[in-house]
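Missing here is one protein chain; the remaining ones are kept as they sit in the complex.
Take a look at chain A:
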Amino acid sequence: MLSRLVLRAAPAALRSLAPPVAVGVLHTTRPLHTTQQCLAPLPPLPEKGGEVRYGLIPEEFFQFLYPKTGVTGPYMLGTGLVLYLLSKEIYVVNHETVAAACILSIIIYGVKKYGSAVAAFADKLNEEKIAEASAVKDAAIKDLETAIEQEKKEQWRVEGRSYLFDAKRNNIAMLLETNYRERLLTVYNEVKKRLDYQVAMQNLKRQKEQDHMIQWVEKNVVQSITPQQQKESIAKCILDLKALSKSAQAAV
């Protein structure tokens, strides 16, 4: 039962709560969320207020009397009412009436003369407020549109990613190839060096054997030349030389 009381009190509390929402022009103290569905965004303000005739009597009164009494009904009612009040002196004509007449005439003159100017000024103030708010809104929309375009550009860039990766793959393949070839060259050079060493070793060995053998042969030959053979070879050489000199002199 207490919960039911609370439930009954809730909408009334909500209605009396009615926090004012000051958003520039929209100054509403309407109760919010009294039903389940909520209007967000708020509906725009009506353009013009209720029609009022002569600044005092709402138009609905004239429409209310129109079916029964036509157009002049309310005016007749007004005239009759005024005459009744005056004749029965329910409305007493005294100094205050004169004061009221002067004040009313001045007010009406002022309204007639400056009404449109004041209305234009108020409209200009409203326009400025609305322009500020919509400028903020337009700036926000433009920023979001720029963000959308940049996002689309990024998406377009993503499509080029495949080319980027192809180029990178090519680069890496070239690096691997270069590395491989360098290593091949190193291997070749190393093997060549080792083979050259072996060849040089063999050459050196053969040369050393040759030299050694030549030396040994020469040594033995020189040893075997006895002094007697030396003399004989020298005498033979001298005879040969003389023969040659003779043939040379004959030739000259």
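Methods note: a contact is a pair of C-beta atoms (placed from the backbone, for glycine too) under 8 Å apart; a residue touches a chain by one contact, two chains touch by 3 or more; residues count from 1.
Criterion: contacts and distances are computed from a predicted model.
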UniProt lists the protein of the undisplayed chain, choosing from "Histidine-containing phosphotransfer protein", "ATP synthase F(0) complex subunit f, mitochondrial", "Carboxypeptidase A1" or "AP-1 complex subunit gamma-2", as "ATP synthase F(0) complex subunit f, mitochondrial"
Checked against the full complex, the residue among A:A40, A:V71 or A:V93 that touches the missing chain is A:V93
Touching the unshown chain, chain A contributes residues 9, 12, 15-16, 25, 27-31, 45-52, 55-56, 58, 87-94, 111, 115, 119, 123, 126
